[in-house]
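One structure below.
Every protein chain but one is kept in place in this view of the complex.
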Amino acid sequence: MTHTIEKIKTQRIKVSEKLVYVLETKKLNIYYDDFRAISEVNMKIERNKVTAIIGPSGCGKSTLLRSFNRMNELVQGSRISGEVLFHGQNLYAPDVDPVEVRHRIGMVFQKPNPFPKSIYENIAWGARVHGFKGNMDELVEYSLRQAALWEEVKDILDHSGLALSGGQQQRLCIARALAVQPEVILMDEPASALDPISTLHIEDLIRELSNHYTILIVTHNMQQAARVSDFTAFFNMNGDRSGYLVEYDNTNQLFTMPKNKLTEDYITGRFG
Amino acid sequence: MNGPSIQKPEIEFTDNIRDRNRYGRLWVYIFRFSTIIGIIALATLLFNIINQSSGYVVYEAKGDPAALTLDGVPIEEQTKDQLMRVLSSHLSKGAYSKLDRTKPFAERSRNDVYDLVVERIVKYEVVDSWLLWDSLTRKDEITAAVEEEYPEALLRFDVWINSDFLRRPQSSNPVIAGVRTAVLGSLWTIGITILFAFPLGVMAAIYLTEYAGDSWANRIIQTNINNLAGVPSIIYGILGLAIFVRALEPLTSGTLFGVTDPTSANGRTILSAGLTLGLLVLPLIIINAQEAIRAVPNSLRHAGYGLGATKWQTVWSHVLPNAIPGILTGTILAISRAIGETAPLVVIGASTVIYFDPEGPFSKFTTLPIQIYQWTSRPQDEFRFLAAAAILVLLALLLTLNAVAVLLRNRYSRRY
Partner (left out) sequence: MEQIALGYPKSRNGLKRRFRVGENAILALLFISGVFSIFTTIGIVYELGKEALLFFRTPNVDLWSFLSGTQWQPHIDKFGILPLFTSTLITSLFAMLIAAPLGMGAAIYLSEYASEKVRGFLKPILEILAGIPTIVYGYFALTFMTPLLRTIFGRDVVEIYNTASAGLVMGILILPMIASMAEDALSAVPNALREAAYGLGGTKLEVALKVVVPAAISGIAAAFIVGISRAIGETMIVAVAAGAGPNFTFNPFKGAETMTGHIVRISGGDLSYDSIDYNSIFAIGLMLFFVTLTLNLISQQVVRRFREVYE
């Protein structure tokens, strides 16, 4: 099993050896019809690190996150300007296939949303869709182990994914995302619907996964951002309710010595 | 508020609460009555139909059934061979062999031959009849009257809906007429309707809910479907007459496929009927299926897309499996509507009387509702009774379908 992990790791590193930054936005603006939800965001996401996005509700965190794998274009009337670069390639170039993008940049949602199928099928489906030819049982086990769920479900693989607890469901969704072997995983408040114990589980898991994956996580919970992330980006809304990047730094730095007054107010709870 | 400019006007209320409450109670009765009318109507309708579907009937025989007793066995109890002997001895040789030619005796069952004996030799005729209610409440009166008026006649309590009625083909003689032809016709027609409208309707629904954006073209398609659902069914009959029966005659009569049945060469076939009903229920199926597809939560779609699946992969693996119970329920409801439809089929089918079972999509057709219509339109009472019996068959068929729909709904109702 470790051998396999090594294999995957080396393979991935070869792909992006030269680049430290996996994702980069350039003058990114995101609109819903005429409303600009995100304005002029420039940021770089470092490889195999956890980057947290924090900010007040409605400042466009989810919107920004979904623009990284083109999920936002499923919303009627949404559009962007600027660029999102993935290994230097613009994801929004006309010849880029959103389906391919989502294969390489996976997503975990706020509310656990397993398919109403068996646990095994939940994992296997995505792999099959991408033409996986290897040993499916192994892949399922490997993915569930990575998501720290294997021990709990190894005897009930044929049970419905919906029969699990909320926290287990969320880990199943993470395992499902891992099984298609993305490079980046986007997580939108992955623990906000869970109890404290499950939240802890998920946080441990995120730290663990950051050894092999680039992770972007949106969270409302400042402690969580401080605990799990290497970098933190703080967003705020300006007068016209459009979100912009206030401060982006090493998590430690940002939480201990914020450069911006707004950031300081926000992390100390004096915001508003 | 203590400014001098606002002065409190005189306010006086009359104490009317008792009147208002009395009114309230009166109107509850009116509302309740309105609702109960529905129940009364349904009960009356069912009673009326059941009342006509059985009762005392007085038969007079043209021939004398007693004279047909063979070896001391009355015809009711004779075997097939005995009945054939009776038949051959009472019919001319030509008439007998003609019967054999239309359908060889070897292929006919005992009951078929018995029907022949009744039809050709005994020739029972209904001379008088009573409804079920009278038959039960005025039994003695009826027997007395019959003994006096028709001393020769046979008085029998007939249940018009019975196994013979289901088994027998249509006949011009009400005594031996049945609904087999019509039921088979209905089943064939509906089969074609389903084959045509179900896949088309579901695909259209998928397109409209999953793929179509909010463009004006798609809005027109949607509005068009909503309006088609409200077009009177008879208009579909006229359309079917012009398109399927007339314009596409080579296809619907089967000549294109080498079918050379002269009776169906005019395109008034089961195929035309099925397709016409298909057009009729298509908007209903689409609308119902759209509702079922919309009920699938978006989180499932996003889960699929988030894994890098294509639209169709997501729709096929996650949206459809979760929508299918709803789609099936909606389709069954639409199909029940088609089964009961009469007007469009009368328009395309010329309402001819058909005595032979349909053999395929290119046969001439009759259906259960058409059969009911024809029997209802006859002035004689006994045809009304047949119509009542046929209505019970139709209602039973519909009830079964709806029960299946409810079962499906309960069994597969999903939690997400």
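Every chain is named by a letter (A and B) in the order it is written, and numbering of its residues begins at 1.
In this text, a contact is a pair of C-beta atoms (placed from the backbone, for glycine too) under 8 Å apart; a residue touches a chain by one contact, two chains touch by 3 or more.
None of these values were measured; they are calculated from a predicted model.
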Report, in label order, the displayed chains that the undisplayed chain touches. A, B
Please identify which residue in B:V117, B:I225 or B:I293 touches the non-displayed chain. B:I225
Among B:P9, B:G38 or B:G258, which one touches the chain that has been omitted from the display? B:G38
Considering the whole complex rather than only what is displayed, give the residues of subunit B touching the chain that is not shown. 20-21, 23-24, 27-28, 30-35, 37-39, 41-42, 44-45, 48-49, 52, 199-201, 203-204, 206-208, 211-212, 220-221, 223-228, 230-235, 237-239, 241-243, 246, 279, 282-283, 286, 310-312, 333, 336-337, 339-343, 346-348, 350-352, 369, 372-373, 376-377, 384, 387-388, 391, 394-395, 398, 402
For the chain that got dropped from the picture, name the residues of subunit A it touches. 1, 3-4, 7-8, 11, 86, 89, 91, 95-97, 100-101, 104, 127, 130-135, 138-139, 142, 181
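Methods note: only the chains that are shown with their structure count from here on.
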Between subunit A and subunit B, what's the gap in Å when you average each chain's C-alpha atoms? 57
Which residues of subunit B touch subunit A in their complex? 213-214, 297, 299-303, 305-310, 313, 317-318, 322, 414-416
Residues of subunit A touching subunit B in their complex? 69, 71, 74, 76, 99-104, 106-109, 111, 113-116, 125-126, 129-130, 162, 173, 176-177, 180, 182
